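Sharing a structure below in structure tokens format, with a few things to ask.
Missing here: one protein chain of the complex. Every other protein chain is in place.
For chain A:
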Amino acid sequence: MSRTFVGMPVFPPPTHPAFPEAARDAVHNHTLRSNLRHATHTIRAKRARAVAELSDWDRLREAGRLIKDHTLRHLDRYLVQLEESVTAAGGTVHWAVDAAEANRIVAELVKATGESEVVKVKSMATQEIGLNEALLEEGIRAYETDLAELIVQLGNDRPSHILVPAIHRNRGEIRDIFRTEMGAWGRPAPDGLTDTPAELAEAARLHLREKFLRAKVGISGANFMVAETGTLVVVESEGNGRMCLTLPETLISVVGIEKTVPTWQDLEVFLQTLPRSSTAERMNPYTSMWTGTTDEDGPRAFHLVLLDNGRTDALADQVGRQALRCIRCSACLNVCPVYERAGGHAYGSVYPGPIGAILSPQLRGTASEIDASLPYASSLCGACYEVCPVAIDIPEVLVHLRERVVEGGVAVRQGNKVVLKPAKGHAAERAAMRAARWAFSHPGALRTGQRLASRTRRLHPRTLPGPGRAWSATRDLPAAPAEPFRDWWQRTRGGKDGAK
């Protein structure tokens, strides 16, 4: 074990500014603020209604938590079982330690078909590993077919939300992107395209139709993988998922290992909690379930790429591992006051919002500026925990990761135990905490200090000098009382004497 810092960020190396800098532009962008406010407030009210319809919501949530925790606890066993089931059903299972390996496997599988283009279902895992860019380097063009992903791809933009990657765009901006960019990728936008959502959806339908009909290779992720049966589940709305999962001859699914559930029956929990948490619907329009290959129905070849890419590192963290319960519903983003104002791009990851703030630093390590700042991208208000359908205590993990950033300590990176050094930028915080620890264990000194503070209260500055300035830039210093609490207590016996 080495004392030096070897926590290397996993692909892509985040050369992203820290969260506060990245968020600064966003909070001053009025269009972005109003787009985000409109969208998140729309969905919040709807989600609350959809959840209220189920009187047993708390029990479903608890069952979801237990299913996921149990699976993670025996993940090795369930992965082996899943592999057996998928193989028995006619699929081929591949294992990818990291992004580079997953991309290589997929590129080789596509090349083996002789094709140079693929259609894609929206998938967080393939976003995470940068699959489209990796395929392009191999001469393979990947077409995103989810409407929001299409908007992001055409706009040469980055996703800013788990469920609705183009949430930062309003209808007018989407129309402009379609008008100017669609032609370069295939069928151009219809003449006279307006910004009504129905017309925009129609434009996407026409643009993508030709791609679906000629596609020979489809690439997807999955929401769930059932170990017992080998069944994969994709939950979607538009039908682009069904197109990619059933029309091509070859299907390649890249799925994080934590997406496993033990039994078929387990789906009865998540198929109730996921749609209501994400799009606030009783049920999303389309859910596809497939088990290996089926004779004369759908793809003739099915490949499953099981992806680690930092997940086992997160699994090694006793507090942080609960983040692997996440079913990517995005309810935590929609209720988060920080996300609503900062937007998704500031998080510097395909996983923005509260879940991103605990997932990215675990998958990638806390070495980079952005990853070390993410645990602080929260007011710890707890709204995320409240709405989470698998009860991930996001504030708990945030505080835990803050401690890791400030104090350093033992962590697992790429399968190896490492000792992280305390982060540089937090020296003042550490010094303050050390001073506090000393003062609280020396009552005499504490009393003297408090009395001194009370007597000099008129002289106290409003902001801290030196290294404390950054802290007090966004906070008021607490005002010292005229008399320390303990003196007051002793003088009045807790106010019992009626004295004030």
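To be clear about the criterion, a residue touches a chain if its C-beta (ideal position, glycine included) is under 8 Å from a C-beta of that chain, and two chains touch if they have at least 3 such contacts; residues count from 1.
Rule of thumb we're sticking to: contacts and distances are computed from a predicted model.
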(request) Among "Branched-chain amino acid ABC transporter permease", "AIM24 family protein", "Neutral metalloproteinase" or "Lactate utilization protein B/C", go ahead and choose the protein name stored in UniProt for the chain not displayed. (result) "Lactate utilization protein B/C"
(message) So one chain is hidden, and I want to know which residue out of A:158, A:171, A:341 or A:447 touches that hidden chain in the complete assembly.
(response) A:171
(request) Identify the residue among A:229, A:368 or A:450 that touches the chain left out of the display. (result) A:229
(message) I'm checking contacts with the chain that's been left out. Which of A:139, A:197 or A:467 qualifies?
(response) A:197
(request) Would you indicate which residue among A:151, A:182 or A:387 is in contact with the undisplayed chain? (result) A:151
(message) Touching the hidden chain in the complete assembly: which of A:113, A:246, A:454 or A:472 does that?
(response) A:246
(message) Counting contacts across the full complex, list the positions on chain A that touch the omitted chain.
(response) 35, 38-40, 42-43, 53-56, 59-60, 62-63, 66-67, 70, 73, 75-76, 79-80, 89, 95-97, 101, 145-148, 151, 163-164, 166-167, 170-171, 174, 197-198, 200-202, 204-205, 208-209, 212-214, 226, 229, 231, 237-240, 242-243, 245-247, 257, 262-269, 271-272, 279, 281-291, 294, 296-298, 306, 308, 312-313, 315-316, 318, 321, 412, 415
